[in-house]
Every structure is written in C-alpha cells, then in structure tokens.
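The complex appears here without one of its protein chains, the remainder shown in place.
Moving on to chain A:
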Amino acid sequence: QLPPGLYKKVLVILHDSILPYMNEPTLMMDFLTVAYGIGGAISLLALNGLFILIHQHNLEYPDFYKKLYSLLDPSIYHVKYRARFFHLTDLFLSSSHLPAYLVAAFIKRLARLALTAPPEALLMILPFICNLFRRHPACRVLLHRPAGPADMSEDPYVMEEEEPSESRALQSSLWEIRSLQNHYHPDVAKAAAVLNQSLSEMEDDISGLLELSAAELFDREVKKKAVDVPLEFEQVRGLFGKKNDIFAEHFSLD
C-alpha cells in the first residue's frame, strides 16, 4: 500500500524506533507479514521487525524458514542491506534444534549463490558456513562423505526447489567451496581451504566481517608491505605482445 521508497525507510527504522515504543507491537504483525511477502529488498528489511515479534511477542509464523530460504537469490550478496540480512540469518540459524536437512539446504544454497559473489561477501559467507557446520555437526556429510558413491553424474541438490526438505541437500557435497578454493583473492582462497580440514571447535566471529566493503579490502591489500617483488620474466614485446594475447585478437591499437 506504500510506495517502495517509503516502505524501505519505514522498515529500516522500524525495529529500534517504532516497535519498542508501541503498546501493542503485535498490531504491526499484518504490516510486517505483508511486507515480508513482497519479496526483494523489502522482504529483507521486514525480517528485522518480524524477528522481534517472533522473539518477544510470541508470533507464530508458519513456514518462516521456507520463506527465508526463498529469499536467498543471487542478489543478496550484492544488495546494500547485506550486513543486516546476514546478521539476522545468523541469529535464525543459530538454534540447535533446527533439522539437519534445513540447515544443509541453507548451506548448500548459500554456497551455490556464493559462486557469483564479490570477494567481500565471500570473506563473510565462508566463516558463516563454517559456523553453521560447527553448530550442526549432522551437516558435515556435506564436507565429508567417505562411504558415498564414487561417481555422480549430477549434483543431487535441486536449486529450483522452494521447499528445503525437498532439495536433497543432504545427499550433496559442497563442491562450490572446492571451486572457491581457486578464487583469485588470496584471503578467499585461504578461507575456503579451511573447510578441507576438519573444523576447529571454536566458532568464528563474523560480526566484524559483516560490514566489510570492497574499498576496505582494497586498502588492506595495498597497505601490505612486500618484502620483495617478483617480476615477470617474459620479455615484453609491446602492449599486446604476449604469447596468445587475448587483446591482440579483439582489440586494435588504433
């Protein structure tokens, strides 16, 4: 009923400037449920208010996790409210009473989506996934399946399935993390390689990583002091003079 811009503004401040001062916070229930159903950024923002209602006011929300699951699409790693969303997701998934299939589905979906994520999001999501594994040891089959079938022609996980229980996540493995071990950013590759070994008991603190921005990441790299600088040994022949230069095929210097 509201224009999207106003919707967003209201939702951003809802959880700490409106809800605490209301006599009957439960009145916001309908508003938030509708907002949650809209999808996109508005759904993400509505999560916060919903969380307070569920947590403090006994709101029973059917299929909450299913809804949350369906919120995960490639854009979540790119949107502005990424930090807020993952902070809440972390809270929702911290319960140890969640069924393994659900957590596995979340893990698998997050990992799959991470294949399109920028490095700053990857640096956050990898420890996030590690934490999920620590909380839910039953999900470790995703990493370690010694008695599984030797060869599979297809990933058992069904990305398109909206119902987490039907996604067959527990029969799959986290090949995405394996792929990310080849990421160009050294820190991402290292973070992904952590999952190769059995995990330590302590959970990683991701609160500092949530707000990580690309600019910070860049600054961190630039400020690193190098002991010595390796050099290219192939003699330069010109701007596009390398062997099998892609540029020479498609660009000209005119």
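The rule is short, and it goes like this: contacts are C-beta pairs under 8 Å (C-beta built on N, C-alpha and C of every residue); 3 or more make two chains touch, one makes a residue touch a chain; residues count from 1.
Throughout what follows, contacts and distances are computed from a predicted model.
*Asks:* Report the protein name recorded by UniProt for the chain absent from the figure; options are "Guanine nucleotide-binding protein subunit gamma", "Erythrocyte membrane protein band 4.1 like 2", "Proteasome subunit beta" or "NOP14 protein".
*Replies:* Spelling it out: the chain absent from the display is recorded in UniProt as "NOP14 protein".
*Asks:* Kindly state which of the options A:10, A:132 or A:180 is in contact with the chain not pictured.
*Replies:* Answer from the full complex: A:180 touches the omitted chain.
*Asks:* Looking at the full complex, which residue from A:23, A:96 or A:198 touches the chain that isn't shown here?
*Replies:* Checking each option in A:23, A:96 or A:198, the one touching the absent chain turns out to be A:198.
*Asks:* With the full complex in mind, choose from A:117, A:132, A:169 or A:191 the residue touching the hidden chain.
*Replies:* Looking across A:117, A:132, A:169 or A:191, the contact with the absent chain belongs to A:117.
*Asks:* Over the whole complex, note the residues of chain A touching the chain we left out.
*Replies:* Given the touch definition above, chain A has residues 73-75, 77-78, 112, 115-119, 142-146, 148-155, 159, 173-176, 178-180, 182-186, 189, 196-198, 214-215, 217-219, 221-222, 224-233, 235-236, 238-242, 244-247, 249-254 touching the missing chain.
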